[in-house]
Structures are given as structure tokens and as C-alpha cells.
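Complex shown without one protein chain; remaining protein chains in place.
Labels run A, B and C following the written order; every chain starts at residue 1.
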């Protein structure tokens, strides 16, 4: 059994209590994507605006637990103003961080070790992998953003 | 566990080896009713002819195990030429004989004791109740005949 | 005074000896699935050890025994809900949900037209919603909902108008979110008066109070074993004999046929028409053992015990967390079961449950498969604590201390 402290790090509680980039963007020009976690009822709406190859703005609304909310807030801070290619790379890295545990269930190849330094504040979420049911909370915003990027590029 | 001798009495083996009233009747005037036992694949066809209130003739064809065949043969001998009301009574008595065991499974009221003497040779089939799966073999012909009498009276 | 002793039940439930993170387990999730007493576990083990065989088609000794055990379970389950013809009115399903699929896709598909009306309630579990939606996509009938009032009870003031022209009214005897017990007899009578058939979701009620399909005049009922101290993988669907006789087959395969030819098939006549393939034999044995176990405890005694626990918990939650913890459900124990959906002061139920886990407390966060009801009360989710026959006042103590910690951490 892991400790609550692994899950509820101070940074996480901080982003939960004071979420960054909360709100909406006008669509169009921005793009609006909804994400659901059917298991716990979490709902998130991600608004993204692109300026050429840059993710120029992002806003988040919706509701959910401290993990899904803080992960969305941390994500918004990490990707805003970044080149879309880098955002995709960050999404990949983050999702690899979150699949370490799930891979025990499956026979897919071991993921490469994740470079935690590259993740900055996001690394605070690594404790989530010790709580398998919460992984879906942490990845909700990320999957929603990934879907948004796919739609943007279509 | 009951003995095979309870099931395969000499009379039963005799009716199995030399079935009475085997064959078909022309329809119409006779009536033809088919019975199935889906569990074991037994199939029986009963031909009945009525003359007023009398079951004037009966023939049996089909195939099945020694119990279903001998029961059909014993039945045909017991009912041929009898008033239809008496035939119905015999059917009832026989089916009561066969439900003694099944009633243990259900909460329906205890059946009245069956008068074995009234059944004559048919009483040889009473050992069947000790072999619950075989009850359906023994009653196949009787259920088919009962259905035939219902159709006759419609 | 009842001599009911939950400690005797606890002694029978091995899982209650688990220690979670240094804390003895405090199991408050019986509405989701109940814990299994040793006699149920052992009945299934003994079945596999002594008499396992496929049913219905064997003449050898263990096949006869397995068949008798399976059919005996059917009768016991039928008697448990006071069916008039226990051996002919119970179909074994894999869970409550399959029972509703059977109802909708057999009875519903045969009887509903585009101008038909089906009446449900706003507090239904998805099991009694989605199958109707699936058939509506095909057939196109109207669904009306009996509304839920702000007192967390069905608002029956318009019942007759809602039932006007309805073919069926299908509703839960007890809500798995609110704990509300609905007036089955009253709704059944109104339904029949309007010419509708009456289906009841008894998943939450069947292990907590007496069920009598005859006295309450219910036409169809579905419930599952795993919420009644029985095994997973089995439930029961009840239909009045005359209604069952007219229902077309549901799933197809072996065991449900009278004949099969290359050009078609003839379905079997009785309950077996609805049991395609090898049934849940060991599970039926386990469900039978669970029925016996509950009957030995006594449903009235269980109901009384849980009512006392619920009254105590409602009172203490109010005293200790006034304003900070809201119970989403009736505030008194009148027509109410031991299900307490908690809304903790803006703290997400997921987080509530996570912190409680560290205290060994098992509660369930989420929408509890009743999303329309959650929307009705503008809640994404609740943290639900629920009692069973083995629950104690002390379980509430641990829950309340855990809630203090939750509020301290996130408040």
C-alpha cells in the first residue's frame, strides 16, 4: 500500500485549489474538445487555439477530482505557448509515465524509462501510478488534448 | 442409488422388445400427434381414433429409449378401446405416479397416494421415479396422448 | 427486541478479517456488492469437489445431482420472492442487468410499437434505462419518467397521467443512490389499473427486506446474487408464468430448443427457453446457499438492524458535519434503506474515497450507474456508504473519523 502523500503532493493540492488557465475560449477560432471518464463521472472541456505551429492558448473547464483537475491545470501550464510538436512529445512522455503500472497487466513491451527532469512540475503526478484507478483521472485532460491536436491537424 | 432392476423390470424389457400397437393409422379419420423430448432426442407419434366417447384405436411410431418405448406400448395396451373419460383418468393417475419425486423440488401440495392396483401392468413403471431424468422418457407418450385428446375434443 | 447479532454474521465472513494499511477493513460498500459468507463459498467448493457435471442431459449420478442442485436452486430463489410457481417463473441470468435485457428484448420487442409508452423513473439504474433506449432506437416508442422530488422520493402526484396509455411501468424497489424505497404495491396497482404491466428492479431491495411478488402483484422482476451475499455471475429474472409462456426467445443455442433443423428451430416451452448454453451451475448452488443464509438471519431482522444503523448514521452525520457533509437521500429512515450518498463540501467523491481507503474504509465514489439522477441533482458523483447484514455502529465511527481527515486535507 502506498501513502496518501505520494498521491496528494503539495504541488497537486496547489493546482487543485488554484487551477491555472481555467475558463473558455471563443470557438472558432479556438477548438473545443470534451473528455469523459465514464467510471467516475469526471468531465473536462479543453479549449485550444493554434497560431501556426504553436499552441497559442489553452483553457480548461469542467469538473472532477483533485487528480484530474490538477493534472489538467499542470498540463495547461506546461503546454501553453509551446510548439505543437513539443506538446505532442510532452503528451507522449506523460502518458508513458502513467502506463508503467498498467503494463504489468499486459504483455506489451516494457516502456522506455521516462526522463523525469524533462517533465518539470508534471513529475509531481508520478505518484499516481501507484494508485491504478486514479491513472484514468490523471490522463483524462491529456487524452482530451491529444484528440484536440488530432482534430486541429485535420 | 437405486438398482437397475427397479428400472428395467421384465415387463418393461418385454414391451420394449415387442412393442404393442406399433404402426400408423390413416389420418383423417384418425388424429396424429407428435411428441419430442428435446433433452434426449426421443420422438414419438401417436395416432388415435375415437368412436363417439370411446378411444377406439391407437398406434404408436417413433423411436426412443427402452423406457419411453415400453411406456408407450404399455399405455397403448391400457387405453385402447376404453371410454375417453377413463383414459383421461388413467393419464392423470399415471402422471401422478411419475411426479412423486419431482414434488420434492417444488412446493406444490403433496400428491394423493396413487392406487397402484388401478394401474395394472403400468405399475411396472413406478421404479422410474427413482431415476428422475428418466421420468420425462416415461411420460412422453402420455403427454402426447393427452394433447391428442385435447385436440380431439376441440 | 430482536436477538439479531451482526457479530455472528461477521464471524462467517472471511473478508472482514482483512487488514488494510494497518486498519481492520470497514466495509461500507454492500450496495455495490455484498461480502460472501463461508457457507456460500463452501457450497460452491463442495459442488465442484463432489458433484460437478453438466446439467439436463446426463443420466449418470453426478449429472443427476447437478441437475437437482440447479433446479433446486431455481425453486429456492422462486420461493424466496414468493413466486406462485417457483420452478416455472425463475430464469437464471448472469446479473440483474441481463434480466432487463431479457425483458426488453424478448417481451419488449414482441409487444412495443412506435406508438407505445414505457414509464420509468428518474432514479433508475442504467440497467433499467439503456436496454429500453436500445430497443427505442429500433422501434421508436415513447419513454416517460416519474420525476424525483426535492425530498429524494418519487413524485407520484401525476402518476395516473403518466401511466395513461402505457404498456409497462418499470422501476426500482429501492434506489442504489438515494436509498429511497419506492411504494411497489401502489405503483403496481396504478400500473395495472392503467392496463400496464409492472416490472421491478429489486437489485437493491431483495437482500434487505421481504419481497413478495404475489402480494405486491409484480409481473416481472430482476435481481442479482452478488448483492445478496451470493456469488458473482448469477442473477434471477422473474416473470409470471402466463407472461413467460408468451415471450419469444432471447439468446439462442443449446438447451433452449425443442428441435433444430438446418432450416430453422423450434424453441423449448418453459423457463429453459431463456437459458441458452451451459448455465451458471455452481453459481446457482451459491445463490441457493445465500438465500438460505439470508432466510436464516431473517429478512425482518436484517431490515430492522440496518434501519437502526441508518438512523444512527444520519443523526451523527448531521450533528458532526452540519453543512459540510450533505446526504443525498431522504433524511429520515421512513421507507429508506441503508444507503448513504455523501456530498462532502465541494470535495470530489473520488478524493473522499481515496482518503477513506487509508483508514480501511470502503466507500464507492461515482455516479453509481445512475447518471440521469446525478444530473437531476446537479452532482457529478457522490461518495456512497452502504450497510449490510454484517455492518456495525463502529463502522460509522471509523467513517466519521475518516471524513474529518478528508476535510482536514482538502478543506
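Going forward, a contact is a pair of C-beta atoms (placed from the backbone, for glycine too) under 8 Å apart; a residue touches a chain by one contact, two chains touch by 3 or more.
What you are looking at is a predicted structure, and each value in this text was computed from that prediction instead of being measured.
Sort by label and list the shown chains the missing chain touches.
A, B, C
Among C:24, C:277 or C:411, single out the residue that touches the unshown chain.
C:277
Of C:129, C:187, C:221 or C:303, which sits in contact with the chain we cannot see?
That would be C:129, which touches the missing chain.
From the listed residues C:72, C:165 or C:233, report the one that touches the chain absent from this view.
In the complete complex, the chain left out is touched by residue C:233.
Give the residue, chosen from C:9, C:63, C:76 or C:340, that touches the chain omitted from the document.
C:63
Of the residues in chain B, which ones touch the absent chain?
1, 3-4, 7-8, 13, 16, 39-43, 63-67, 69, 131, 134, 137
Considering the entire assembly, which residues of chain A contact the chain that has been omitted?
Against the left-out chain, chain A lists 1, 36, 38-40, 105-107, 131-134.
For chain C, enumerate the residues touching the unshown chain of the complex.
Given the touch definition above, chain C has residues 14-15, 18, 20-21, 25, 29, 32-33, 35-36, 40-41, 44-45, 48-54, 57-63, 94-98, 100-101, 104, 122, 125-127, 129-131, 133-134, 143, 145, 224, 226, 231-234, 249, 251-257, 259-262, 264-265, 276-283, 350, 353-354, 356-357, 361-366, 368-369, 371-372, 375 touching the missing chain.
Everything below uses one rule, namely that only the chains that are shown with their structure count from here on.
Connecting every touching chain pair, does the picture come out as line, ring, star, complete or other?
line
Using CA atom averages as chain centres, what separation in Å is found between chain B and chain C?
Measuring from centre to centre gives 44 Å for this pair.
Taking each chain's centre as the mean position of its Cα atoms, how many Å separate chain A from chain B?
Each chain's C-alpha centroid was found; their separation is 74 Å.
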